[in-house]
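Take a look at the following structure, please.
Apart from one protein chain that is not included, each protein chain of the complex appears where it belongs.
Right, chain A next:
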């Protein structure tokens, strides 16, 4: 398998994640889109790490996992608190702040 296959797969996964964030309505799903973007990046990092024959990229991938876990904690706390207030996790219902 050539390098390109890995890069294309990572780009496709990243685009799916980005599209999820931009198009979906449910905050939890949007959040899953962000996680998919982060994991697509991890694939990219590990691929490049192998390409360059050193571990920097893999180390960064581990940090990304830790940060993603911390992000889940904070994000779910916020989404759950909104859900308990409104009985809805749709990002369209959250529209009190408008310009």
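The definition used in the following text is that contacts are C-beta pairs under 8 Å (C-beta built on N, C-alpha and C of every residue); 3 or more make two chains touch, one makes a residue touch a chain; residues count from 1.
Rule of thumb we're sticking to: contacts and distances are computed from a predicted model.
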{"item": "Record-based protein name (UniProt) of the chain missing from this complex, from \"Putative spermidine/putrescine transport system permease protein\", \"Heme exporter protein B\", \"NADH-quinone oxidoreductase subunit N\" or \"PadR family transcriptional regulator\"", "value": "\"NADH-quinone oxidoreductase subunit N\""}
{"item": "Footprint left on chain A by the chain that the document does not show", "value": "14, 17-18, 21, 27, 30-31, 34, 37-38, 40-41, 44-45, 47-48, 51-52, 54, 56-57, 59-60, 63-64, 67, 70-71, 74-75, 77-79, 81-82, 84-87, 91, 94-99"}
